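The complex appears here without one of its protein chains, the remainder shown in place.
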């Protein structure tokens, strides 16, 4: 497949600055791009590569919008495609040149086990050795790849992409276009016990999990069902690999939850919350809309909307930066204290003499 | 299903204070309960809800046991069930109204693969596409759900509930009533290599895993086999999701291991140890009975019995609280040091003048 820069620009909604007739046959990052490739530049850090890249075309923001550049300093053989959101335009180009692998042709593999009263909409695929239990409903064009399990009474929307080797336990509800990667478990029991007589007695976990439209959940995640009620993942939220979501957690819309995060029971996240890698949240707290928590932070209290927190325990990031700066020079501060002590002792001694 | 408060109280071993004739049809948390619901109150924090809850009945401890309350301040239309352990009584009520889903009817699915010399006690269920290798023994009423694997020579006790998609590797021993959730792996190789000639040479992992009665292991956990001997999880211990237990670890009875904890090789835990989320323990250390370690702590040394530790590195919690309080105000302490320095310099200058 190949397109001229002019044709590409049309498809991406970009404006061409020179080189509209150049033929593009592939897309690559600015460091590895070769002749015939389209690349992009969204971050000022990569600006120096503009002079050395082998790419034939570059998607750029208008000069002055994110950073300044001068057309005359860019090799004239490189076509420019000007776009307000170069990363998004590049994503679209990447999809053009690498269309996603087509899902398997609809059908139920003969080795799949389909229970009673299962609703299979048009275009559904269920792969080898999958188990779909009684009373499940699979929406139009939903794909369940090999060796996956969908427990009784679960409802999946349209165009979901599940598996292989995914476990969705009974009574789970998934919206449309939900993607779940391998080894992930939806609807495992919440972790709840009542102590009595020196032992831990299991609290029945009789709630469910509700996942909104356009949610993506990575590989190796565990999303527990609610004790009562629902564990909720809001529309458009994206979850990376090996993330733990405990019982009765409620996550808003369009959140970003990075790998190895753990969210304890009954904690609530607003919309557009970002949790970086390995963050831990205790239970029964609330994070407002647009909160960002930096990697490895431990959050033990509510966080108001629009805040950036970090550290363990997490505090406001600008405060935490000052604390960490002080900590990193603490050995010198301790020395300073000792020096002061000596000077004071000397002053005291002198003053005693003076008397 | 519905019961009068009086009938319920009989089943839970509670004493009724008013409203014994009220009909209860469900159970819910105090914030979401509706008319006809039973709820409970175990924590003084939720006491204010007693005046606003829509519940028809509340399980409470005797006034003065955990906190004080006055019957006259609680709406008289709400029945009270007095119980020394309200949470445990509520668990029992929850089980009454939401009996656990009955396991599949006994039998071996025709797509399951059963090896030679396998002992299947009465009431065993083995689901679709499971593999049960040679010389395995499954105790009475044990259930292995779809797509699970039980390696050769493994012995499972009675009423175990395994899977779906669980892997139990060869030579593992499980007691009675063990529950293992999806994507968990029992008996993976310990992580051991001997360096020689600049490369890492795998140390054969020839030991096993022994799991006691009434242990529950969450989803996505990894429990490694011992290099030699056994990795041991004691009776009644409960393990949350995504927990890593390394080779030759020994965990006592009735422990609580919260999500994303990692325990390194050969470390030993006593009985009733609690490790909160994301705690890491180095290898070859011992934690005594009744130790609690707070979330995200990193433990690098033995911890004596009955201690509460936290931090990374973890120290006694009361000490750690003082340290963290000092750290959180460190920028101000650093300023104080600088102020002192100026005052001393001034004193020194004045004293020099005085001479």
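We call the chains A and B, going by the order they appear; numbering starts again at 1 in every chain.
Here, contacts are C-beta pairs under 8 Å (C-beta built on N, C-alpha and C of every residue); 3 or more make two chains touch, one makes a residue touch a chain.
Everything quoted here is computed from the prediction, not taken from an experiment.
Novice: Taking the entire complex into account, which one of A:181, A:201 or A:225 touches the absent chain?
Specialist: With A:181, A:201 or A:225 as choices, the missing chain is touched by A:181.
Novice: May I ask which residue of A:17, A:133, A:189 or A:240 touches the chain that does not appear here?
Specialist: A:240
Novice: Could you tell me which of A:76, A:318 or A:354 touches the chain that is not displayed?
Specialist: Hidden-chain contact among the options goes to A:354.
Novice: Which one, B:47, B:96, B:121 or B:340, makes contact with the chain that was left out?
Specialist: Touches the omitted chain: B:340.
Novice: I'm checking contacts with the chain that's been left out. Which of B:61, B:86, B:220 or B:288 qualifies?
Specialist: B:220
Novice: Counting contacts across the full complex, list the positions on chain A that touch the omitted chain.
Specialist: The missing chain touches chain A at positions 27-29, 32, 85, 87-88, 90-91, 94-95, 98, 100-101, 109, 111, 127-129, 145-147, 164-165, 181-183, 214, 216, 218-220, 236, 238, 240-242, 254, 256, 258-260, 272, 277-278, 295-296, 312, 324, 327-328, 330-331, 333-334, 337, 340-341, 344, 347-348, 351, 354.
Novice: Please output the residues of chain B touching the missing chain, sorted low to high.
Specialist: 111, 113, 129, 131, 147, 149, 165, 167, 169-170, 183-185, 188-189, 191, 193-196, 198-204, 206, 220-222, 224, 228-229, 242, 244, 246, 260, 262, 264, 278, 280, 282, 298, 300, 312-313, 315, 322-323, 325-327, 330, 333, 336-337, 340, 343-344, 347, 350-351, 354
One rule holds for everything that comes next: only the chains that are shown with their structure count from here on.
Novice: What whole-number Å value describes the gap between the mean CA coordinates of chain A and chain B?
Specialist: Chain A and chain B have C-alpha centres separated by 27 Å.
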